[in-house]
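Left out: one protein chain. Kept in place: all the others.
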Amino acid sequence: MTGPDEKGTLMRPDTPRLVGEALTLGYDRRTVAEDLTVAVPDGSFTVIIGPNACGKSTLLRALARLLRPARGTVLLDGADIHRRPARQVARTLGLLPQSAVAPDGLTVAELVSRGRYPHQGLLRQWSREDERVVDRAMADTGVAELADRPVDELSGGQRQRVWIAMALAQQTPLLLLDEPTTYLDIAHQVEVLDLCARLHEEQGRTLVAVLHDLHQAARYATHLVAMRDGRVVAAGDPQQIVTTELVEEVFGLPCRIIEDPETGTPLVLPTARRRSVPAA
Amino acid sequence: MIVLRLPGGLSLRLRPRALVVGLAGTLLALGLAVLAVGAGDYPIAPADVLRVLAGGGSPADRFIVTELRLPRLATALAAGAALGLAGAVFQSLTRNPLGSPDVLGVTSGAATGALTVVVVGGGSAALAGAAAAGGLATGLLLYALAGRHGVGGHRLVLVGIGVTAILTGVNGWLLTRAPLMDAARAALWITGSLDGRGWANALPVLGALAVLLPAVLLARAPALRLLEMGDDSAAGLGVPVRRVRAAALGSAVLLVSVAAAAAGPVSFLALTAPHLARRLTRAPGPNLLPSAVVGAALLLAADQLAQHAVAGRQLPVGVVTGVLGGGYLAWLLAGERGGRR
Partner (left out) sequence: MLLLAAVAVLSLALGAKPLSLADVWHGLTDPASPEYAVVHQGRLPRTLLGLAAGAALGVAGAAMQTLTRNPLADPGLLGINAGASAAVATATALLGVADLDQQVWYALLGAAAVTVAVHAIAGGRQATPARLALAGAALNAALYSYVSAMMLVDSTSLERMRFWTVGSLAAARTDTVPSLLPFVLAGLVIALLVTRPLAALALGDDSARALGARPGLVRGAVIVAVTLLCGAATAACGPIVFVGLLAPHLVRALTGPDPRRLLPWCAVFAPALLLTADVAGRLLGRPGELQVGLVTAVVGGPLFLHLVRRGRVGRL
């Protein structure tokens, strides 16, 4: 263990910055997951997958400080995330939730600039630094030319890129995304995931995303966490852990795994129940 | 958007339109106030009014202005500002332009408190105190049933509607308990009236406003703006969601309760003022300061209408705001028909 860093927290170089230890998670009295331990490798693009209601979004909410675990702790830079001030956490950890709503009439530039909130104060409302970061975030996500358009007039894919831009303006080394591709068509799904991959590769951010498309997860993730019934079934490099046994165990789906001809990553093919019969 | 940068890394961000609306609204309210002080059975010229305010003027003018008309005006301005500000906070918290304290039961609670005093018996000080207590108790109930849970706006709205429906029944029953003379007084109070308000009515509202306006504006406005994007987004940006919601709700309930104690539950002001302010500033977000200014100007104007619209008869100001509020709802309805979202 090394000494405290400038923020006064303890840094352990050997452990990842974001870790969930022995988490018991639930809402009110309903327990969703018990004794769950996950680590997000630094610099990874971690994807959490699993069937509906397996607790993957709940896990993400706990990692994002939105949900207080019934037992166990989420450690950010070695300290309990719930004991740290919200604003301080928000300078390290960004979030793109599923439930985001753009208030009526808000423009793209205004929405993106709201991502600067954790860096601002009563007397420091809009520095040159803020302006530079917001411009950069809009450029990185390709929404700069939409800056003055109201968010509610945009298409689904554009809107999602604007929300990602807001999270980028937060300038956090860690970024959590809860089902960023839901409600998007296939082209926009790829667009958003390509953007995430670029942020990961070019800017070295650590990304954690919940996805439900296994194929996309295997293609984009550098670290895959597969969940079922509130526990982690397997975690690791998708090349190694995506097997027919795993898919069978997690999704209950008989399948074959072939190599994705585009990327060389695992491609899951559900076993056909009926071979097409050539017309007689 | 204008950015002011000061040496030492200080920077302020201002919206020119919101600034203009705020200033123009303030000037309008003050101008109206000078005219209103002069108007009445004993007219005083605006110049004389200003002279009195500056410390001069004839003794008769002085008495009428400082003892009779000014307190009523101050009550109108302060209660209007309090209701406007509270309405803006409520609408922001519920993320709905209809989520005002009238709809969510806070004003009904104030009415229950006041009606209880009317039935049990008590002076106007007890009535004001009971009204404030009723509003606060309802606010606490809302918070206990809905505010604590992270569920947010949705549940708050529904719980508020349920509480309002119960209290409406209770209020109607209380009204039947009182002797007819007292019932008439109570019905007048429920409608909202500024008749015969003195400094004793104005000062508590002014005090609450002096403390809460800066507190809400400075400390909570940015966080409230983020809360409008959903609890999760706000939390992700580092807003302590529960604490902000509790503080904002508490301040708004306090403002409504104190205003209701002074002027009665003036209907619809808290609903219309923020909406009007938003139309004028065209800014997203809670528009707190413009709402307060518009609320003050609106209540003052409504009170003048109530005093002078029908010759020889004073209407309670609540009737005027009620009619305005009804008109606003109808207009909203027409807007929906016209294809606006």
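Should a chain be cited, it is by its letter among A and B, assigned in written order, with residues numbered from 1 in that chain.
To be clear about the criterion, a contact is a pair of C-beta atoms (placed from the backbone, for glycine too) under 8 Å apart; a residue touches a chain by one contact, two chains touch by 3 or more.
In this text, all values refer to a predicted model and were calculated from it rather than measured experimentally.
K.L.:
Specify the shown partners of the omitted chain in the complete complex.
P.N.:
Per the contact definition above, the missing chain touches B.
K.L.:
Identify the residue among B:21, B:119 or B:163 that touches the chain left out of the display.
P.N.:
B:163
K.L.:
Pick from B:3, B:53 or B:175: which residue touches the chain that isn't shown?
P.N.:
The single option touching the absent chain is B:175.
K.L.:
If I consider the whole complex, including the chain that's not displayed, which of B:34, B:140 or B:188 touches that chain?
P.N.:
Counting the whole complex, the residue in contact with the absent chain is B:188.
K.L.:
Touching the missing chain, which residues of subunit B?
P.N.:
96, 98-100, 102-104, 145-146, 154-155, 157-166, 168-170, 172-173, 175-176, 180, 183-184, 187-188, 190-191, 267-268, 271, 316, 318-319, 322, 325-326, 329, 332-333, 336-337
Following the convention adopted for this analysis, only the chains that are shown with their structure count from here on.
K.L.:
What does subunit A use to touch subunit B in their complex?
P.N.:
61, 64-66, 85-91, 93-106, 110-111, 114-115, 117-118, 120, 122-128, 131, 152, 167, 170, 176, 178
K.L.:
Mind listing the subunit B positions that touch subunit A in their complex?
P.N.:
3, 5, 9-13, 95, 218, 222-223, 225-226, 228-233, 235-240, 282, 284-285, 341
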